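Structure provided below as structure tokens; questions to follow.
Every protein chain but one is kept in place in this view of the complex.
Note that the chains take the letters A, B and C in the order they are written out, and that residue 1 is the start of every chain.
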């Protein structure tokens, strides 16, 4: 941590800051410039409320030099982590595909879609039982009934399951049905939920908030990891910008940045990012080329009848094309598209 | 709702859209242009999933013409709402001031600050018992112990209380201690929490998410109102932009926009918006001049010892100056700064 | 300047950086932490391309500690600057009002509007002769013919003139007609134009680019000042954010920030910021309450006939109300609304 003093800071102000830092357990080294004085404070005291140094007279600003995350950062763990769900590995050589409809609407539509998704080679089935909708008048999901339908679809197809949880009170129930618990973009800084999910003993898919910096995203992961759960898959899904041609702006440069800062696997959601099925194919290919470990793609057997996010859902036949396209790009970057074990038997 | 067809849309595609709209209960009027065809659909069907029209062949885009919010909008209720807590009125002629520290740290500091806040004339006391912190290693609040200290401070000072709730499981407990329940910026789209708070029977202070549009903010209020609770105070607290000189960018133009769209009162939080006590005075005056119904300001008897947000907290003596400045601006815009009943007795 | 080395940086990498800094004329002080090493470099070498230190092996990041602007900053000149145009002073106690239509459309409309603007008490007349329009098919301004009409309006009303220049080749001509040369938001980083205007010997109104940080804005002012022209008036006019309810988001917190960093006067353009005349009144009052030294407001005698920006233009009778409202707010913050000398004679 470096403390930059204001131009006119006095010797006694500098002394006070040094004393305070010393009390907080830091060793200090002060550099007296012609105009500005700078105090270097050595010690890894992430838990301390050192920000209050900022309120001391003569202090202009503080520059942290350590990353605020420990458990999910590369500083302490250099080797990439692999999150395993059965034979599926996120973070290894495989490109893992999660697919399915935005919301679970009814048994037959869901299972039909699940069969199509499996036929195209995806490994994990998505579906929303609890839907965070911006309007209270929109379809909010089938809740536990939806979870039961998911379970059935898993039994039928052999696919693993991921679904979103939006309330601390539902975490245990959700964990009893699915293989991966999703934290949605709107709840990325719902810290109670992060802690609860950290305790649930299941892998977590942590979406980036649409206005979260990469550092905040990793700090959200740190909340989960701090509960003892390091089975975390990060998911970039677009950030909010001034551009309105796409729903959000997919930040693919986040992939190499995250890979540099963290050992966790990172996947991409081109469907929510762009908001239009027309852009899902090109963004899927780009994500894999950029180094993503997987994708989560919305697929619906009849997008025009979908109760949520139809415009961004691929039809199954288009999804097959996207899978084939991804396969080629994956090979061009020395990765391998994971196809489920039933893929060639179909 | 208006449906804009693509340039090359065919007659049969247009017919299909008309038929679908008709099935959904709309009356349609189609305008055939030289290049584009446009279909007007009449009927207030906010609950219907009309967005799926977007997925139909030949459809380019949909333009909604009704606001998505009903209960909190001006369309159905023209007269401004007043939220009353005892003799305090948000949304009338008074400018109401909420003040206090970011977090409740211990009994003596909190009660000392509360006394200072009362002495300066504020009407409502703030304080955090549950703190949403971006790092899991930061002080997270005293929980119920904090609520008890708040209650005691209220007993001592006669001030009303507002505190944030961040977990659905704590709503009932929080509601039993305080007069106003706060939904923080990070939870503005935590829809479970909004519903739970809507049921709690207490006025709600709803902060704007730092990346929420005004429409999304009003839709969050609609969630609370849809549970039967219309005692909602909106709070602008800055939005996330590319500018880093202030923590967030205080969007004061949101005040006249909200006043035009909604009948709900709106206050401003200059402390969180700017992140620095130095800018709180000028932004407080600007907020009142812009038409805000009140302010929520962080005050701490010793900012350098604060466990949270010290840099943005005013010292009590500075807060007195700000109150006096606000009073003059309030009068210049035909409003009146509300001072608590004990103000002249002190 | 502080150089932060990566975690695994070697002794020889550190030595190399020290040597390089020394060659560039810096004195260095190195702090060896347990995990990270930090090098403080003393010397005010703003002109040096020290950023290339960033490319050296083992360097993680560089933290500048000096502001990059000199001439326009508070570090070297503490006292606020006053920009004088005749008896008008920007940056003193007066709140100065610039008003007029977006574009000069024809002689009679312009002079009629000018008379109304004077009657309401404004001191400076605005009007666009060269219009930067996002479409090549929109009205682009009357060029020199417009400047002549401006001159005539000034002769008739006695008001001072401000107009925008958008091409280096027109600077001399524009300077021969008007009292203040405006650099528009889109040209804030048109460095050729900034230099040319810096040489023109006239006061400059420098609008903030709608995506410029405050630091970039001050650096644009530095370009003008570096040519020897310190008669610069800054103008906040809204920044681009995700919010679409207003055209841009007026960043009023920029006012106290600029006042802290720079000695230059700063005014506000509520018309372009909000894009709607409905919000101009409240934002004008807010700007003055926040500490602005003046306002630039669009006024048109018949907004529905305006060739540019009609929706954001006030009618003259509404402008009179806004002037009166501003006057009261100005007094509440110990400022005084400047009225032109003919105001009471009318």
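One rule holds in what follows: a contact is a pair of C-beta atoms (placed from the backbone, for glycine too) under 8 Å apart; a residue touches a chain by one contact, two chains touch by 3 or more.
Keep in mind the model is a prediction, meaning the values are calculated, not measured.
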{"item": "Candidate in contact with the missing chain, chosen from A:115, A:143, A:173 or A:286", "value": "A:286"}
{"item": "Residue touching the undisplayed chain, where the options are A:27, A:93 or A:328", "value": "A:328"}
{"item": "Touch list for chain C against the chain that is not drawn", "value": "46-47, 49, 51-56, 68, 132-140, 166-169, 186-187, 189-192, 195, 209-211, 216, 219, 222-223, 226, 240, 303-308, 310-311, 313"}
{"item": "Touch list for chain A against the chain that is not drawn", "value": "211, 213-215, 239, 241-246, 249-257, 260, 273-274, 278-279, 282-283, 285-291, 325, 328-329, 331-333"}
{"item": "Touching residues on chain B - with respect to the absent chain", "value": "2, 4, 7, 29, 31, 33-36, 38, 40, 42-44, 63, 65-66, 75, 240-242, 244"}
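Operating definition for what follows: only the chains that are shown with their structure count from here on.
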{"item": "Computed distance of Cα centres, chain C from chain B, in Å", "value": "31"}
{"item": "Between chain A and chain C, centroid-to-centroid distance (C-alpha), Å", "value": "39"}
{"item": "Distance from chain B to chain A - Cα centre to Cα centre, in angstrom", "value": "27"}
{"item": "Chain C, residues touching no fewer than two other chains", "value": "241-242, 244"}
